[in-house]
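Every protein chain of the complex appears in place save one, which is left out.
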Amino acid sequence: MSSPHPYIPATEADRARMLERIGADDLDSLFADLPEAFRDPSIDLLPALTEPDLIALLADRAGQNAAPSRPNFLGAGAYRRSVPSIVSYLVSRSEFSTAYTPYQPEISQGTLQSGFEFQSVVCELTGMDVANVGLYDVASATAEACLMASRTTKRQAVCLLEPIHPGTADVVNTYARGAGLRVDAVSMAEELSDEHACLVAQQPDFLGTIVDLEPLANAAHEVGALLVAVADPFALGMLKAPGDAGADIVTGEGRDLAGAPAFGGPSLGLFAAGLPYLRQMPGRIVGRTKELHPSDGGKARTGYVLTLQAREQFIRRERATSNVSTAQALIALGFTIAVQALGPHGLRESAELCYQRAHDAARRIAAISGYKVPERGPWVQEFLVRGPVPAANLSSELSERGITAGLDVSDRPEPEAHNALLFCVTEATPDSHIDALIEALASIGDEV
Amino acid sequence: MSSPHPYIPATEADRARMLERIGADDLDSLFADLPEAFRDPSIDLLPALTEPDLIALLADRAGQNAAPSRPNFLGAGAYRRSVPSIVSYLVSRSEFSTAYTPYQPEISQGTLQSGFEFQSVVCELTGMDVANVGLYDVASATAEACLMASRTTKRQAVCLLEPIHPGTADVVNTYARGAGLRVDAVSMAEELSDEHACLVAQQPDFLGTIVDLEPLANAAHEVGALLVAVADPFALGMLKAPGDAGADIVTGEGRDLAGAPAFGGPSLGLFAAGLPYLRQMPGRIVGRTKELHPSDGGKARTGYVLTLQAREQFIRRERATSNVSTAQALIALGFTIAVQALGPHGLRESAELCYQRAHDAARRIAAISGYKVPERGPWVQEFLVRGPVPAANLSSELSERGITAGLDVSDRPEPEAHNALLFCVTEATPDSHIDALIEALASIGDEV
Amino acid sequence: MTAPGPRSEDLGARLSFDRGEPGRRAVDVPVWNGQKTPLPDAHLLRDSVTLPEMGQGELVRYYTALSTRNYGIDSGTYPLGSCTMKFNPKVNDLIAFLPGFADAHPQSPEHEAQGTLRTLLELRQGLAEITGLPHVSLAPAAGAQGELAGVLMITAALEDRGELEARRRILVPDSAHGTNPATAAMAGYSVTHLPTAEDGSLDRATIEQELDESVAAVMVTVPNTLGLWENGIEQVAELIHDAGAYLYADGANLNAIMGRVRYGDLGFDVVHLNLHKSFSTPHGGGGPGAGPVCCTEELAPYLPTPILEEGDDGLVRLAAPERSIGRLQQFHGNVGVLLRAYAYMRALGLDGLRSVSGQAVLNANYLRVLLHGHYDLPYDRPVLHEVVFSGSRQKREHDVRTYDIAKRLIDYGFHPPTVYFPLIVEEALMIEPTETEPPEAIEALAEALIAIAEESASDPDTLHGAPWTAPIGRLDETTAARRPVLSWRGPRQDR
Partner (left out) sequence: MTAPGPRSEDLGARLSFDRGEPGRRAVDVPVWNGQKTPLPDAHLLRDSVTLPEMGQGELVRYYTALSTRNYGIDSGTYPLGSCTMKFNPKVNDLIAFLPGFADAHPQSPEHEAQGTLRTLLELRQGLAEITGLPHVSLAPAAGAQGELAGVLMITAALEDRGELEARRRILVPDSAHGTNPATAAMAGYSVTHLPTAEDGSLDRATIEQELDESVAAVMVTVPNTLGLWENGIEQVAELIHDAGAYLYADGANLNAIMGRVRYGDLGFDVVHLNLHKSFSTPHGGGGPGAGPVCCTEELAPYLPTPILEEGDDGLVRLAAPERSIGRLQQFHGNVGVLLRAYAYMRALGLDGLRSVSGQAVLNANYLRVLLHGHYDLPYDRPVLHEVVFSGSRQKREHDVRTYDIAKRLIDYGFHPPTVYFPLIVEEALMIEPTETEPPEAIEALAEALIAIAEESASDPDTLHGAPWTAPIGRLDETTAARRPVLSWRGPRQDR
């Protein structure tokens, strides 16, 4: 590798000049404080690569993943969406992507005003009063919601309504352990008690079924608990806003509307709540304000700042509402632009298109002899498929035919999941993939 | 398709309001001047597609081309290069990409200053005094060079030194026909006469051989003709600058340093010349100047403008030096950034890396029994291969093995080209492709 | 209360060549570890090349900073008349950059490029439908090269008719774009200028008078550069054909009439289109463009190479027309631009393209009525895609030139319109809003121009000194041309 490195502009001559000014002999002498016994250990790293070699290596690696053209019917928390083409261009503008948390609002209005747009979009979608600028992902956001519910209700247990995404349940458990909360998993709201700070319900649930949140909100409120709805923002294009159904906190995953699944991350946790909980919210919040002094001869202009920071770790430290600092701002920007590009009609049309395409696919599958699509209620984009062979075999038979099956949920307790795979079809699943699936399922059926 | 279209924001309501203000009944009435007999003809177009369907269709089409991973040894005017990753990001910033010719310099300094950078880079690479901001491609730039040579020498014939790219020769002929010039193709400079306005020599020549330009310049100057060198700017990373060898005009193709080959275009014609020819140059030229009045309390700042416009069509009309208007500015920007990113050392190292890799591949091929690499002199990245079977068969045998062979040049008059293919290996040809080629060639040889 | 900031950097004074330090680099090059081949003889090689030496971050910052000193369509309204600066959909770029398209080698055997070739074939078919001229070559790299192609095709046809020696003149209206006469001259013709009549159309009498056996062709821009329909062009076409000449259409203003009337139906023999205008591909600060030519059956054999053909085997191929004028470029044209144009055509379909022309014309007329009375309107009638005002009144009454008005518009946040073109309008302000501007933007533009008209009376000095808020003030263009500084080092003799 040549010196200087492309990422480190200073040359040997630069360094000599700087060292002289500092009065140091060489670079190493700047590290004199480091304990000598441990200084400059031997470290075994892969060799450095020039840019062309780096790109070649990683293009090769990317090619070791399944080809993007391979039919894939996995959903279960990550969905292939039609993301408007303008999103990636705008998000990649370096004024957005290479900035950090907007500590200096005068030169960060881009991040701040889009943060305010994001909060506005999240409030509209969820039907809630207030939202923050986003947390890590849906699961950690849900865990934060449980902690917040516990803080506000002063109760030490939370209740998860099954079927909920196992990843979400797992993260709630992780966070609850630290906070000393008990986590109960229940299959009906009736199991809720006045020990519970909240009831957590996923919409649609883990097996894809649309949930009627209203009775759940009532049940929760009856025992003095909050309803935390974990809602898919895409499905909210057609489903009733959780806020209108009585939810107190709404979380969700914004990744898929903002871009590609990227093996799960970067993700984006949505977090919205009713006004009473505002000062207990985790995360950054953007507020609208005005210039202190009119700057341009005329009236004071409108600007945006991080606000209500007294909740946050860098001020409140151990009494903060959360430890979160860096979150997922750039993904939130992509989410905002994508949702606004779709607009009110586009979002609804997209959700309904997804609904129609998924139901059409399900119907075609159910029509193949040997296959069943057990329904648990109305659904949007995910459905169970039971085939003529055990679920695991069906999955591997499909894989051999170049198709990635839906998730194997045959070990779930719900009777409909018995021996079933959870398939997902969205507005972005190519027709040709669905055709290939139908054909493959039929041929597997024929061979039985 | 819904209305309004995403690209056309006005709604029906907007339109109604505007029409009323204008005093028109409907949109169609605005076209009343158009002859009624021909108005609103029936037109048969493919149906409109929404963005997701459009992307799906064209991704499918892109997939109908050979996969980018297919080994491909074509050169012959288009070369796979390692383009620095920063290029595509910077070029795609919409302030650059969605601007037009910088008629208003005060808000076009981005385009203008980078145009000046481009001219500076082209002057340095070619060793010439002045350059314009680029023409369509190397061939049309060379044709313009011939016209310019004819204008300055007042001679009505030009002379092309073979082997020259047939595409270049063809374009020179097209332009010459309009200008009433005779085009002679010769195989040695001695055939030049005082009827010729210029001698056009390609560097390296069409069969990849490095040309000694100095004797050619002398031969041209002896008969009062100019030397037009058609030089590969990448090879100029190591080869003597044509200006230093006595060339009067230098043209070249900048596409490959700026980005992907894109089936040949967008291309980028480089055009540089000696100072005496400045006012005869075609195309736009950027010049440096100052503010008329200091704008910021201090000294007048430095800025850039289009200059020497009295040569151009929009002022000089039928007496312009060329009809060119829109050229290839964005590709010129990419070229500039790429060359500057490589810098003086990187450009040389890249050229030598290309040289070494190509020679290594040629050596390996020559070592296979039944294969010859006939040399015509020193070369950079392209070499002739003669195999144990006729050239056309060798090409199709390779194709069957998933490899795109070098160009079939077996019909050329040069003896070394007899029954040969012209292979190209660059710094960006993957090792694995070369290995695959060697293996395939050997197996074809074995089968003979 | 305002206080000045410190003076910001004179960015133009420091080129990349003046930045960085010897030894810095923005990218590394792999090292060759294999067997070394000796380099060619030293007299063929160069010692070194002078280029900037900057770190990657420095270089990125420099070009990012330059970009912020540019105004693009994404920055705001860009009503540059004749240039059709419309919104450039990002999806077009995404498509052109798909690796299958971008990595295609121009010498690829046809079966390895069917994706590109079929797409170009469909574009060709679409353009033939839209222009009413059935034969098309997509080769020309821009409008001017399309013009050259068209005129050379006429040359070739005349040659085959044995009339080339006789027909040495091309008639061009005085309102034409400069490329028209320049092209005619480049193709070896002498140019006769046709005056524009009172109503902004061609003067029929002059045409009749000029038309004789010395005329090869008439080049007409439709709609013309005044934004007006050429009244009676279909009859002019007959006259021209009767005189044995060809009628050439400059189709750069297709945007106004897409889907509503076709060059072929009107009697044109050949037309070039500016896809970078009408079909929304980015203008790139001055290209790349694409200027396909479409023509009649009669002229088809002369089209530039390549054209596209679909074989009986279903394969699309590149071909040379029988008596082609030859190639215009080493390869096949600005294919990446053509792919973008195809994406645009498919995103709109026929209804969409008709909406484009409808809205473009509505927008221009809306601007016309909003500005009516504030600026002179030399041809005061409904317009098509653009409207040409004149700043003569402002010049006469307040010594404010169109130049000043344009510069002042920058302070209002707009890109100025085209100025001083067409040449036949004194102090011309040629405004083309295009269909992608919402009505609010047109209203805001009109308000700004009205405010400027008022300022020219109340405060002409503010206009004379404008722009005040741009990244740089008015530049000294005279000195730039008189003592040209054209590169970092200047010509070799001065070093």
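Every chain is named by a letter (A, B and C) in the order it is written, and numbering of its residues begins at 1.
Note that in this section a contact is a pair of C-beta atoms (placed from the backbone, for glycine too) under 8 Å apart; a residue touches a chain by one contact, two chains touch by 3 or more.
This is a predicted model, so every value here is computed, not measured.
Visitor: As a test of the contact rule: which chains in view would the missing one touch?
Guide: Missing chain, whole complex, touching shown chains: A, B, C.
Visitor: May I ask which residue of A:62, A:188 or A:448 touches the chain that does not appear here?
Guide: In the complete complex, the chain left out is touched by residue A:62.
Visitor: In the whole complex, what residues of chain C lie against the chain that is missing from view?
Guide: 1-6, 8-9, 20-21, 24, 55-58, 60-61, 64-65, 68, 73-76, 87, 89-90, 411-413, 436-438, 448, 451, 459, 461-462, 465-469
Visitor: For the chain that got dropped from the picture, name the residues of chain B it touches.
Guide: 1-9, 11-14, 50-53, 85-86, 88-89, 94, 293, 295
We take it that only the chains that are shown with their structure count from here on.
Visitor: What whole-number Å value describes the gap between the mean CA coordinates of chain A and chain B?
Guide: Computed from C-alpha means, the inter-chain centre distance equals 45 Å.
Visitor: Using mean C-alpha positions as chain centres, tell me how far chain B is from chain C in Å, no decimals.
Guide: 19
Visitor: What parts of chain C, by residue number, touch at least two of the other chains?
Guide: In chain C, the residues touching two or more other chains are 24-30, 54, 56, 60, 64, 89, 91, 93-94.
Visitor: Scan chain A for residues touching two or more other chains and write them down.
Guide: Within chain A, residues 2, 51-52, 85, 89, 94 contact more than one other chain.
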